[in-house]
Every structure is written in C-alpha cells, then in structure tokens.
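A single protein chain has been omitted; all remaining protein chains appear in their positions.
We call the chains A, B and C, going by the order they appear; numbering starts again at 1 in every chain.
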Amino acid sequence: MPVCNIIQAVNDALRIEMRRDPRVVVLGEDVGKFGGVFRATNGLFDEFGPDRVFDTPLAEAGIIGAAIGMALYGLRPVPEIQFADFIYPAFDQIVNELAKFRYRSGGQYTAPVVIRTPYGGGIRGGHYHSQSPEAYFVHTPGLKVVVPSNPYDAKGLLLSAMRGEDPVIFMEPKRVYRAARGEVPEGDYTVPLGSAKVVRQGAQVTVLCYGAMVHTVLEAADRVAGEGFDPEIVDLRTLLPLDTEAVLASVKKTGRAVIVHEAPKTCGYGAELSALIAEKALLHLEAPIARVTGFDTPFPYSLENEYLPSPERVAKAIRDTATF
Amino acid sequence: MPVCNIIQAVNDALRIEMRRDPRVVVLGEDVGKFGGVFRATNGLFDEFGPDRVFDTPLAEAGIIGAAIGMALYGLRPVPEIQFADFIYPAFDQIVNELAKFRYRSGGQYTAPVVIRTPYGGGIRGGHYHSQSPEAYFVHTPGLKVVVPSNPYDAKGLLLSAMRGEDPVIFMEPKRVYRAARGEVPEGDYTVPLGSAKVVRQGAQVTVLCYGAMVHTVLEAADRVAGEGFDPEIVDLRTLLPLDTEAVLASVKKTGRAVIVHEAPKTCGYGAELSALIAEKALLHLEAPIARVTGFDTPFPYSLENEYLPSPERVAKAIRDTATF
Amino acid sequence: MLASARPQPDDSVFSLLDDDGRVVPGGRAPALSDADALRLFRGLLQVRLVDERMMRLQRQGRLGFYMLSMGEEATHFAVHALRPTDWVFPSYREPGAAFHRGYSLKDFVNQLFGNAEDPAKGRQMPVHHSARWLNLVSISSPVGTQIPQAVGMAWAARISKRDDVAVTYFGEGTSSTGEFHVGMNFAGVYKAPVIFICRNNGWAISTGKERQTASQGFAVKAQAYGFPGVRVDGNDLLAILAVMEDAVARARAGEGPTLIEAVTYRRGGHSSSDDPNVYRDPNEPKEWERRDPIERWKKYLVGRGLYSEAVEQQYRKEIGEEIAAALAHAEQVGPPAVETLFHDVFAEIPPHLEEQKEYLLSLPRPTNPHGGH
Partner (left out) sequence: MLASARPQPDDSVFSLLDDDGRVVPGGRAPALSDADALRLFRGLLQVRLVDERMMRLQRQGRLGFYMLSMGEEATHFAVHALRPTDWVFPSYREPGAAFHRGYSLKDFVNQLFGNAEDPAKGRQMPVHHSARWLNLVSISSPVGTQIPQAVGMAWAARISKRDDVAVTYFGEGTSSTGEFHVGMNFAGVYKAPVIFICRNNGWAISTGKERQTASQGFAVKAQAYGFPGVRVDGNDLLAILAVMEDAVARARAGEGPTLIEAVTYRRGGHSSSDDPNVYRDPNEPKEWERRDPIERWKKYLVGRGLYSEAVEQQYRKEIGEEIAAALAHAEQVGPPAVETLFHDVFAEIPPHLEEQKEYLLSLPRPTNPHGGH
C-alpha cells in the first residue's frame, strides 16, 4: 500500500474510473495539458486525450451547464471548479438545474455530475481562495455533499461519487492537499457515501468535524488527551446524506458535543448538526452544544490564523464542554 | 391610519424615500412603466421618470452588478429581483461582491444596495416561483436579511433598510402580498432592523417564525388556544442581525421552542435558531426543539399544500412540544 | 481612428413566403412532401386551438396558469428538420415542437393539471413539459439555463462519435442572460453541433426588444462567437424550414453551430397572469395579425392545391375532440400520491427524507390551507 497525498489519491481515482468507464469525462479551467492548478488532473490529458479531458473557456456557468448537458446525454462528467470561491457564477446551474433535474422531470432525466472543487483556508488566499461554501449546497435538496479529510477516503469516496446516480459536490480540503498523507491501496475500492468514521474513540465529548478540520481536531485531541481529557472524534466524510446514526450514537454515549468547521458560524453546517442533536438527543445532553467555526466575517488575509479554528480553540471548547 | 396591503406598503415606502432622497433609484425587470409584475413599483416611473426608475435587460447579474456600481458612486439603488428563485444568476455579485465590498476595501467602499425580492410558496408556482432562499444569505457575512410579515413592518423595515449603510436582502412574502392587510400610518416612520416582535404573548411554548409563516402560526395558535394551549409567537422580522435577546428571553421563559419556516429543513434558518438555543439556553429547555419546515425536496407544484407547513402541522408541533 | 463598429447586418430578414403565401421570386424552397405540408398545417392549428381552449379554461378558473404562443406558432415547427434521435431543449413557449415530436394532447393536458398521470408527476408549473422518450428535455423556468446544457449535450454527441444535433429555443429577452453568452461561446470554441433558435417576439414580459440590446437584431450576436447567425421571418414556416435544414446539415457535418433569429411577435400577454395593454399599444398586435403564420401557411397550401375547407374543418374537429377528451380525462385524474413528494430527489430515498415522508404520511391529509386556487 503506497503512501500518497490527497491530490495523488484524487488523480488515482479519476484515472481508475476513466479507464473503467468510457463515459467519464473531465472538464474545467486548466485541467487539460496543464493538469489543473493543483495538478489533480495531471497526466489524464496525455492518457485519455482531448475528447475526454478538456480545458474550457473561463466560465463556471458554462462548465456546469455543459456538464449537465453531457450527463443528460449519458456521459459521466467530472467538472473541476478551480476554487470553491469561484463556484457562484455556476450557482444557478447547480441549485436550479443540476439539483432539480431528476425531480422536476419526474425521474425521467438524471444528471449524475460530480463537481470537484478545492475549498477552505490556511493557504494565505484571502477571501477568494479560502471559502468553505458547503452549507449552501447542503441546504439545496437534490445534491450530495462529500468532504474527505485524507487520501484513503478521498479516493474511495470519489470513486463512489462517480459511480452513483446523483449529483455530488465533492469538496477537497486544499490546505492538506499535500500535507495529509496516508496509505492508499492501489486499484479499485470504494468508501460509501453517507457513512461517517470515528477517527478517535473517546468517552467524554463528541467532536464532529470534516475535511481539513479533522487534522486540527486531532491535534487538539492530542493536547487535551495529555491533560486527561478523552474526546471522541467523528469525521463525517459525507455531509449529505449525513450518517445520522453515527452522530447520534456518539453524542448519546458522551452526552456532550463540540462541532468544528471553517465556514462562518451563522447558518453553517454546524447549525444543522446542533439542531439535529437538539431534536433527537436533547435528553442525553449534559452540556450546551459548542460550535468552533470561522467567524461571521468574510475570510481575511492577514488574520487568517485568527479566523480559522485553531487546535487551541478546539482544545478550549473540548475542555469547556467536558467540564461544564 | 388607512388600511393597506404589503404591496401598497412597499410602494409607499419606495415613494416616500424617493421623494426624500434623490439618490434613491429603482431598477429591475419590468419595474418601469409596467410597475413590476406584482405592481410594487407602480406609479414610480410616472412620478420620478426614467432616470430614477429603469427597466433592465433580462440579467440578474447585471441588475445587481450595476446596482453595486451605482452605490459605489453614491446612489442608493433598490433593485428588484422578480422572484427570489431567479436571484442565483446574481449570486456571485451578491455573495462575493456586494457582501464583501466594505470589508475587502478596509472600509473605503460601501455598497448600500437594498435588494427587494418576493419569496415563498403558496401561489401554485412550482419550484421556480416559490423558493425561500434566506439561509444562503444569512450564511453570507456582510448581508442583512429582512423578512416582514405585514404591511406595517414592510413599510417601516424597508424605510430603515434604505436609510442604512449596509446591503440588505429584503424578502417579501408574496403569498400574503395582498392578503395581509393592516393599518399603516401615512408618511414617514421606521421599524429598526434587528428587532423581533412578540405577536402573541404566551407562557407555554415559544414559536419562532417570520414572513408568510407568521400567518400560518397565528392560525395554528388560534386552534390550539381553543384546546387550552398558550403559545408565545415571535415574529423575527430581521433574520440577520437577529434579535437574539428577544428569542432567548422568550425561550427561557417558556422552556420550549418550535421553529417554523417554509425553506427546506436541512441547514435552513431554523437550524441556526435551534443551534443558538442549544448554545445559550440549553439548561432552560424542557423539550426537544421542534422544527416545522418545508421538506428537503425541491418545491413541488401539485403537492405544495403538503409541502408547506400548515396550521395543522404547526399546531401538532405546539401540542407535542408543550406536552413533552 | 477608432475602427468603428462594422456596419451592423442590415435589417433584412430572410423569407420565402410573401404575405399571401406565395414563394417569393427566386426563393429556393426546401423539399416538402404533401403529407408533411398538411401535417404541419394540422400542427399549427393544434397549437392555436389548444392555446385558445386553455386560456378559456384558465379564465374560468379551471386551470392555474397558462402561456400561449399566438402568432409565434411557425417557430415551433423548426424541429421538423430534425431526426427523432436529435435533441430539443425548449423554452416554455413552443408546445408545437413537443406535439410535432409526438407529445400527446393527453400528456400535455395532464401536465397542465399536474395530476397523477403527468409524465413529470405534477412537479412543475403548467407548460413545463418533459418527455425523455422524445428527446425533449425538461423545461425550466429560469430562462437561458438550457442554453449551455444544449451545448454540452451536442458536444457530448460529438465526442461520442455520433451525429446527433441539439436544438435550443429561447426568447430575445433571454439573449441578455449570462447563460446565453456562456453557451454560445462554448459552442463556438468546441464547434458543437447545436442550433440556437432565438424567438424574437419583441417582448420580454413588459420589456421591449430595444431594451434588451443596442445591436441591430439578435442574429448579429453570433459574430462574437465566430459562427453564423441568420435572421429569418418567424412567421414564415417555409423560410424557417429552409434555414433549419441548412443549419442542421452544417451541424451534422461538423461545421459547428448556427444562431437563428426568428423575427415574430407575441400577440398575446406574456402569460395568463399578464395584461399587455397596461404597457403596450393595443394596436401593435393588430398589425401583426395580417402576418399570421397559420394564415400564411394555409395560403401556401392553397397554392400547392393541398388546402380544402373540408380538410381544415376535419382537423379542427379532430383536434377539438382530442382536447375535450384529454380535458375530460385530466380533470378526473386526481393529484399525485402524497408519498411521491419524496421521490426523485435522489435515485434512492435517503434516511432523512424517508423520515420526513413517514412524518407527512402520519398526518391527516391537509385541506387546502392557503385558500382555493
């Protein structure tokens, strides 16, 4: 089992699926010969040629609109949006079209498009290369939303997403694109959508997180473990559909919950997690549910380390919640 | 105090402000001579002429983009988006530009644009004339979000919004555009943004709602009151900034909360309300927080009455929560 | 020294039939069998009659909403130049395109009623049809969104090494959207086999065409994308067929896209909710009556010796009966079952929706809480 990083894992998944399924095509800005600004599509143009890997004009609405049309025809497009911050010109195509095609046509038409996009802060990218827009998509019925935190999951989840029949927003944690390394089996395997993973067993407080934040939370857990705390960490992996059972099981066990994400707090995904718990596990709670999130400001440049949830902030929330 | 409906109240507010402040201009699709498809801008073209009330080409991104430019120049544009469902082509202009201008320029530039848009279901409009996209905007730092439920508030809140220094998404409940009538003072008055209103005092369970749903909740309250229940109803009026004090005061008093909105449940505004309560008033809660919302499906056509929270569904939630 | 804008293409509009239905001198008319000529006549009539009937129904409060296409019917039949394996992305104002491909009046009316037999399960407002079995793509209300989709589909056909073409319809107002540009531009770059039919009916709700663009007409816009644009008389079915045949041949031969501007006029309101007399001179539509596309086609048939009063009456009678039968049926079919609310959001119902479904099914079926519609 070779060790690789998330970019390599994504690249590997794309290659495996393109070899297996001739309907899979890759499109986006600079994804062709260049292989993408993060090099996630590196080598695909050479192997599969210009009919399956294409550079597009600079227009996200065109990328997604065209991908929808291709999917309606029977292809399996995997468009890349260069940064999640630039997905909004395609918002109408995603929210009003992609998400609703199956529903509005009474099941006649489906558009299984998998949109890959790097998201999140920590790369000194300021407001426009750092955003975490997952909540917009989770709130849109008809879309699945997947956020891997490590190479193993990235590969397995992307393969599942490409083989599914539904549109998927596949958000890649760019801060740990290269830093998160791990063993990844060669060849084919899948990680099912909708299943969370307990990445640290613990008895005292449940920490719910996903994507790059999993690493921040693990770091925080190391610190507080040294102080005698015992957090359980759940990597959600898929935000929609959520593995509600896993979440509730952990919270019912620990009676305490801390939720961590980078996106702004208000109406972020953490709000949904908290509401879910308040609906279904309220009587198990022994402390208020804490959210450690980005602040309700645009993503800043110079102060990004202050903005992003840090291991210190997460550690504090774990301590406060555990000792409430 | 004449009695009028919400459209008339909005029209009145626009007229008052345009007379008072020559910087106010109105733009959008069909807002000119025609006076808007809901007639909210009726008569303004005749009174203020084509330099202050203009029909635009059919492009929401252009409407909002141009409004931003006009605001940067010092005007006070009040664009109309014909239906909230058609706001997404302008999503990038709203989320990446309008919301961030003040922040990204370090306070140098401001764009106090007030976007008026009718939202919500109940008019047999199917997926594309019924949506309630407020959560997208609440989750976007830099925007204020206002949703009046009645003519008095509509006029007073719109006047406040137009006089403020921040961009505002002003969502008008089109189902009750004409049905919600009430006394509205002639001339100038304002209702401040960020202040909720208790529209029914009660001791037993707090119902949080806004916009058209306030009427549904009031109807539900009438029913359950007859059965001996005593709900307190809070009309939030402004979703961001939220009147957190009013919300928490009521929930702390009643110990129980029901949240009602039309938008899909998952990651809707109700999630934020629930999370807020779980964070700040958990120990006062005597029952799980209930959400009565639209379902997590695209807005349907034939089954819209099944989709929308009905007085029956709200009544059931009040009973269940009160007797938990 | 500004290389000032090249002269705009002149206002000339390609046409083949004069107002009396005669082929203009020198006009190269496309081949059209007698049967097809008559079938098209029947199709035109059907759209007109359906529109009339549905508008009446709407006024009677028996139908929630309707959009008619009076005066623009000829544009619908551009699809005659296609094969059944080609694809059509209509907007809401080309029911004739659907009928011509085989969409039945029964399906049509069931859709308007959103009943349990609507092929799209009552999910969309009236006039938003969807017929996968006819390669007719689901119609969307947000205008223009179908344009890049049609391009993507056409391009998918090309890279799949098939010679299918895609056609998309939209109004002149829609040419102002970002999607128009983005779609046209992709089509040019990829030389996709796609045909853009811009129905220039002069109005976008209350907004006149001169408020949509400062260019002379809409066909000129193709120049920005490096492929041909053509203005055709949108009330002249023969000219439309001719232009379409060329465009389809070009597309199929790998020569790329064409923009067709069909110059016509929206004689009715924007929809059943609209009263155009509020914003436009009521005489304007009258001027267009004499250019009625159906009358013109009828005269053309007369010229070809194909027309007879009896045939027309026969068609009218058949269509009238079909409409009546479809209506009678549709009105007695109930709404879709409640649980269908949760179908087709995803391929399979995920747990959170299953839970919502069970909750809804556990409640008494609501009476209409928002007043009758």
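The criterion applied here is as follows: a residue touches a chain if its C-beta (ideal position, glycine included) is under 8 Å from a C-beta of that chain, and two chains touch if they have at least 3 such contacts.
This is a predicted model, so every value here is computed, not measured.
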{"item": "Touched by the hidden chain, restricted to displayed chains", "value": "A, B, C"}
{"item": "Touching residue (missing chain; options C:Tyr103, C:Phe180 or C:Phe342)", "value": "C:Phe180"}
{"item": "Which residue of B:Leu72, B:Ala179, B:Ala225 or B:Ala249 touches the chain not shown here", "value": "B:Leu72"}
{"item": "Sole residue of A:Pro231, A:Gly255 or A:Pro300 that reaches the chain not shown, by the stated touch rule", "value": "A:Pro300"}
{"item": "Where the unshown chain meets chain C, residue by residue", "value": "1-6, 8-9, 12, 14, 28, 176-182, 185, 188-189, 191, 211-216, 219-231, 242-243, 246-247, 250, 256, 258"}
{"item": "Interface with the undisplayed chain - residues on chain A", "value": "29-30, 32-35, 37, 55-59, 61-62, 85-86, 88-89, 122-129, 175, 179, 216, 219, 265-266, 295-298, 300-303, 305-308, 310-313, 316"}
{"item": "Missing-chain contacts mapped onto chain B", "value": "25, 51-52, 54, 56-57, 59, 61-62, 64-75, 77, 89, 92-93, 96-97, 101-110, 141-142, 144, 164-166, 194, 240-242, 244"}
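In this section, only the chains that are shown with their structure count from here on.
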{"item": "Furthest chain, CA centroid comparison against chain C", "value": "A"}
{"item": "Most centrally placed chain - per-chain CA mean versus overall CA mean", "value": "B"}
{"item": "Centroid distance [mean C-alpha coordinates] between chain C and chain B, Å", "value": "35"}
{"item": "Distance between the centres, which are taken as Cα means, of chain B and chain A, whole angstrom", "value": "30"}
{"item": "Centre-of-Cα separation between chain C and chain A, whole angstrom", "value": "40"}
{"item": "Of all residues in chain C, the ones touching two or more other chains", "value": "118, 122-124, 128, 140, 142, 178-179, 345, 352"}
{"item": "In chain A, residues with contacts to at least two other chains", "value": "89, 92, 96, 103-104, 141-142, 240"}
